[in-house]
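Okay, structure first, notes after.
Only one protein chain is missing from this complex, and each of the others stays in its spot.
Take a look at subunit A:
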Amino acid sequence: MAKVLMKGNEALGAAAIAAGCKYFFGYPITPQNEVPEYMSKELPKVGGVFIQAESEVAAINMVYGAAGAGARVMTSSSSPGVALKQEGISYCAGAELPCVIVNIMRGGPGLGGIQPSQTDYFQATRGGGNGDYRLLVLAPANVQELVDLVMLGFDKADEYRNPVMILGDGMIGQMMEPVEFKDNNNQELPEKTWATVGTKGERKPNVVNSLYLDAEDLENHNTRLQEKYAKMKANETRVESYNIEDADVVITAYGTTSRIAKTAIAKLEKEGYKVGLIRPITLWPYPYDEFSKIKDDCKGVLTVEMNTGQMLEDVKLALNGRVPAYFYGRTGGMVPTPEEIVEKVKEIYGGDR
């Protein structure tokens, strides 16, 4: 298929439908409004259903219902709206329901603003809801990758029976780039024998639930979940790296911020600096091992985020004190410029190149 120019928000809707998503439940919030707008227009054409729920809480519980019935289902929102969904997300994780949740982040805390941010890293990777659960968290850096990861996300949600989060920001939602919808190489997925689709009098009813009142049962359930998460850690960690073995300074950033870092690196290379990049594509599971490729006498790893240092904690865990960790961030919807990153790298170099 030929390339088309699409807004991130619309492209992610198109990707969901291409991946077989038939149901979307959501509530409007800037900067992701083009997602429900697109789904409301396009889902009826494929025999799907769009519902603008009365609230974010209602929307995520509709997702719980549709996923429990075995359907491919998605919801999207932006930071304060995703905060409202956390109870439902925890329930989906507890009941092992496959679904895709999109967060097109804006500045916080509270209602914050509408400009791009990355302040929900903790919320996405640490579990914003209660309980020992994990989401597969995918962080696209361009509109093509957004499309690819949404499609992948639906397959992975089904494979692991687990909610998948697409973590983008206002910039990727609003910007337009060329995209191509590649043939979705649907992986072989197990039949959803657990779904509540009616017994037809032929089997015992399936129960979709996250309530285990017996302590031993609940511990066993948690053990099973942890085994599943361990498998996800082993098989689903994704990362892009550039020149890290040789670099004097390594920048690490995810999503749109990584693009700004790439522009900064190109400028620095022209001036003779050796700078590498680690771009986590999965934020959970986190690509800790990638940081072990950094040489011992590397002057420092600079984490760049549109927040005050959230992924920084994972970077410090990965480095374990072996190499100094530095941070540069902007907040409130302010976007770091390549020049600011260049200055920070030069500071870490300390004048000797």
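Quick note on the criterion: a residue touches a chain if its C-beta (ideal position, glycine included) is under 8 Å from a C-beta of that chain, and two chains touch if they have at least 3 such contacts; residues count from 1.
Heads up, the rule we're going with is that contacts and distances are computed from a predicted model.
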Protein name as given in UniProt for the chain not displayed, "Cytochrome c oxidase subunit 1", "2-oxoacid:acceptor oxidoreductase family protein", "Peptidase M16" or "Glycerol-3-phosphate ABC transporter permease": "2-oxoacid:acceptor oxidoreductase family protein"
Candidate in contact with the missing chain, chosen from A:Val46, A:Leu111, A:Val207 or A:Ala266: A:Ala266
Residue in contact with the excluded chain [from A:Asn103, A:Gln174, A:Thr282 or A:Gln310]: A:Gln174
Given A:Asn61, A:Ser241, A:Thr256 or A:Thr303, the one touching the chain that is not displayed: A:Thr256
Touch criterion as defined above, residue of A:Asn61, A:Ser76 or A:Gln115 at the omitted chain: A:Gln115
Absent chain, residues of subunit A that touch it: 3-5, 30-31, 114-115, 142, 170-171, 174-178, 256, 259-260, 262-263, 266, 335, 337-339
